[in-house]
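Structure incoming, see below.
Missing here is one protein chain; the remaining ones are kept as they sit in the complex.
Up next, subunit A:
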Amino acid sequence: MSDATASRAGRRLLDNGRQTRAMRWVMAVMLFLTVLAGALGLGTWSAVAGLDSQLAGRMTVQLLGATDPAVRAVVDAVQQVPGVRAVRAVPRAEMAALLQPWLGDAGLDADLPIPVVIDIDVAGDTGSVGDAVTARVGALAPDARIDRAARWLGPVRSFIVSLAWLAGALVVLMATATASIALLTARSGLDTHRDTINVLHMLGSTDVQVSRLFQRRIALDTLVGGAVGTVAAAGAIALISARVQALDAVLVSGVALGPVDWLLLAALPLLFTGLAMLFARVAILAALRRTL
């Protein structure tokens, strides 16, 4: 059958408006949920990457009432630990500026005991390097407070990672559900149109020609329904993104979708359309092979 057949007469050959409407509605819902799950996955994944690059290699040491030479001694000692990339004692003026919202101008008073904060940048895995730094600082200043970003971020990170995996699993589940819907739709279509298909066979239609009629129908329904669902999901994501940006919190600032992420989400309805077509084709060819 020529392309013109399938698009013109073919559409009417398998006339079934009600089934088409149901299929489009189901596909809109499927793609809405899938794109949301995909956005969650991509967003959380980029948040994990952001966490790793920004915070994971960071440690801070707080020294209370330490003299300048004592601070310098700690800085020198930490600098010598292998794996430490940079060490910096935050200048008193900078600290005062940071504390100003809470202390007001009192922070500028030289007599006020402001803790000295030392920022340490650790390369790679903070585990063993962090332990070495902790030991070295502990020897010089036993009452120093040591914060390891990786330690307190660890649970947060693993929570976000499991969210990303969950989102990925949801996308895969939706894909299998979509494939099953395509399969069931194709089979029920074969049942509904058994007489027409029989006539087409007797007139010399090949299985591939018959299958193409169904594939096109199912692809169109998936694409149209999927596009609607995707656009709706994109709207929901844009709305949520705006709320997240408004939070202005360190942890969620990484949860932003880049252009590549949006492209991947836009590819989902196309991917699902291809999947639906493939499964419809396999189901129909398998069923037709059992006829004469």
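Simple rule for what comes next: a residue touches a chain if its C-beta (ideal position, glycine included) is under 8 Å from a C-beta of that chain, and two chains touch if they have at least 3 such contacts; residues count from 1.
In this section, contacts and distances are computed from a predicted model.
Colleague: Could you check which of "Acetolactate synthase small subunit", "PadR family transcriptional regulator", "Cell division ATP-binding protein FtsE" or "NADPH-dependent 2,4-dienoyl-CoA reductase/sulfur reductase-like enzyme" matches the UniProt name for the chain that's left out?
Modeller: Protein name of the absent chain (UniProt record): "Cell division ATP-binding protein FtsE".
Colleague: Among A:67, A:128, A:180 or A:206, single out the residue that touches the unshown chain.
Modeller: A:206
Colleague: In the complete assembly, which of A:60, A:134, A:196 or A:241 touches the absent chain?
Modeller: Residue touching the chain left out of view: A:196.
Colleague: State which residues belonging to subunit A touch the missing partner chain.
Modeller: 1-2, 4-5, 8-9, 12-15, 195-196, 198-206, 209, 289, 292
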